[in-house]
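Removed from the display is one protein chain of the complex; every other protein chain stays in position.
And now, chain A:
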Amino acid sequence: MANDKLIINRRTALKTGLAGAAALATPTFFIRNAWADDFCNMPKGKEVTFGFNIPQSGAYADEGMDELKAYQLAVKHLNGEGDGGMLKTMKPLALKGNGVLGKKVAYVSGDTQTKADQARATAKRMIEKDGAIMITGGSSSAEAVAVQSLCQDVGVIFMAGLTHSNDTTGKDKRAYGFRHFFNAYMSGVALGPVLAEAYGKDRVAYHLTADYTWGWTQEESMKDATEKQGWKTVKAVRTPLGAADFSQYITPVLNSGADVLILNHYGKDMINSLTQAVQFGLRDKMANGKKFEIVVPLFSELMAQGAGDAIKGIYGTANWDWKLEDAATSAFTKSFGAAYGTPPSQAAQTCYVQALLYADACERAGSFNPTAVIKALEGFEFDGMGNGKTLYRAADHQCFKDVLVVQGKDKPKDKFDLLEVRKIVPASQVTYDPSIFGGELGSKDAKKCG
């Protein structure tokens, strides 16, 4: 009798065969996203992993650590923990505070050591070993350009952190890369008129420029912007990256006929060159019958701390400042301050916003599929993230928003109160034609991890 149970008669075989054939013949569009979701690192469990690729050592380590804190806060807020930060102010908002598409957000982090090749290696590791669905971070343009190109090749979205070179969303732009931070061109356009107003239109400028991609684009943008205001450029000198002592580059400025020194330096270079320029008495000097001035087109609060008194009165630009008075800035500063005891830097803000924007785009797209997420981010207009109304332009994946002109404060209350916002330049004034920087976005198709 026991053997009877195993006997399959002709009728059962026919029924099973027909049912199987019908199932196979069913058009795939009845099964939602069955094939469409076959892309690099498609999340399969209850969690989705973000990859935070930040400098935890090297010249920009302090900025990197601030970025990591911001990311950790973003993960908390996305998962519905803490006070919600900018999730309370972001408009429009698809996120529900229960992770992303119902999956809890987890993260892995890598140390880029402030080096482009290392940044690429850690991003690759996070994609291949840790299954990161998205890579974000970085504190230099060299890193951003390298990681962005890797992400394009393997089909993983890259949300750039602090990168200011025109090339990131210019000649090196990629379909998989998105930048919230502003760029050198915008700094120039925002700063030019303010400088002309403060120092006059009859000025002669001398540039000292860090000899790499960011420095070159910064120099070009500042030259354009100041010459449009009637300034002349007497000389532009390239300095090696990481030169501790800039005295041999500063002394020729003294008798060059210039009355403004523009320092296209960032990080440690900027701290050293600015400190030394001040020591050489440039700020007490008279040239061409005017008071000699120094300009640093881009600087951060952390760099201002390093430069000490030398930063007082210096004009520059910033992406964001924690002292802005809108509701989103207050909400983020409050969350960050309560968690870490310090106000957030502009690097922290851009990274926090990028993490939220990516998550929100997934939620709106209803999928982690990068092609759908790219589509959701392109042309997305939002507000309530601390920078006013912002557009993620589809043509080059660059955000357009207000740019701040800042000045080193003369009498800071404490070490977090070093910059003063002098002017908010509206987004419309810093918007440019995407074709001026060239480059191609490339393919937006989803891939199976390169």
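Following the convention adopted for this analysis, contacts are C-beta pairs under 8 Å (C-beta built on N, C-alpha and C of every residue); 3 or more make two chains touch, one makes a residue touch a chain; residues count from 1.
Assume contacts and distances are computed from a predicted model.
A.B. asks: Consult the UniProt record of the chain that does not appear here and report its protein name from "PolC-type DNA polymerase III", "Cytochrome c-type biogenesis protein CcmE", "Branched-chain amino acid ABC transporter permease" or "ATP-dependent Clp protease adapter protein ClpS".
C.D. replies: The chain we cannot see is, by its UniProt record, "Branched-chain amino acid ABC transporter permease".
A.B. asks: Have a look at A:Gly45, A:Gly102 or A:Gly242 and name the one touching the chain we're not showing.
C.D. replies: Residue touching the absent chain, from the options given: A:Gly242.
A.B. asks: Taking the full complex into account, find the residue in A:Asn79, A:Thr275 or A:Thr431 that is in contact with the omitted chain.
C.D. replies: Checking each option in A:Asn79, A:Thr275 or A:Thr431, the one touching the absent chain turns out to be A:Thr275.
A.B. asks: Going by the contact rule already stated, which one of A:Thr251, A:Asn288, A:Gln429 or A:Ser443 would touch the omitted chain in the full complex?
C.D. replies: Among A:Thr251, A:Asn288, A:Gln429 or A:Ser443, only A:Thr251 touches the chain that is not shown.
A.B. asks: In the complete assembly, which of A:Ala307, A:Leu357 or A:Val425 touches the absent chain?
C.D. replies: A:Ala307
A.B. asks: Just name the one of A:Arg125, A:Lys285, A:Lys409 or A:Lys423 that touches the chain not displayed here.
C.D. replies: Of the candidates A:Arg125, A:Lys285, A:Lys409 or A:Lys423, A:Lys285 is in touch with the missing chain.
A.B. asks: What residues on chain A make contact with the chain left out of this view?
C.D. replies: Here the touching residues of chain A are 57-62, 65, 235, 237, 240, 242, 244-245, 247-249, 251-252, 254-255, 268, 271-272, 275-276, 279-281, 284-285, 302-303, 305-310, 322-323, 330, 333-334, 336-338, 343.
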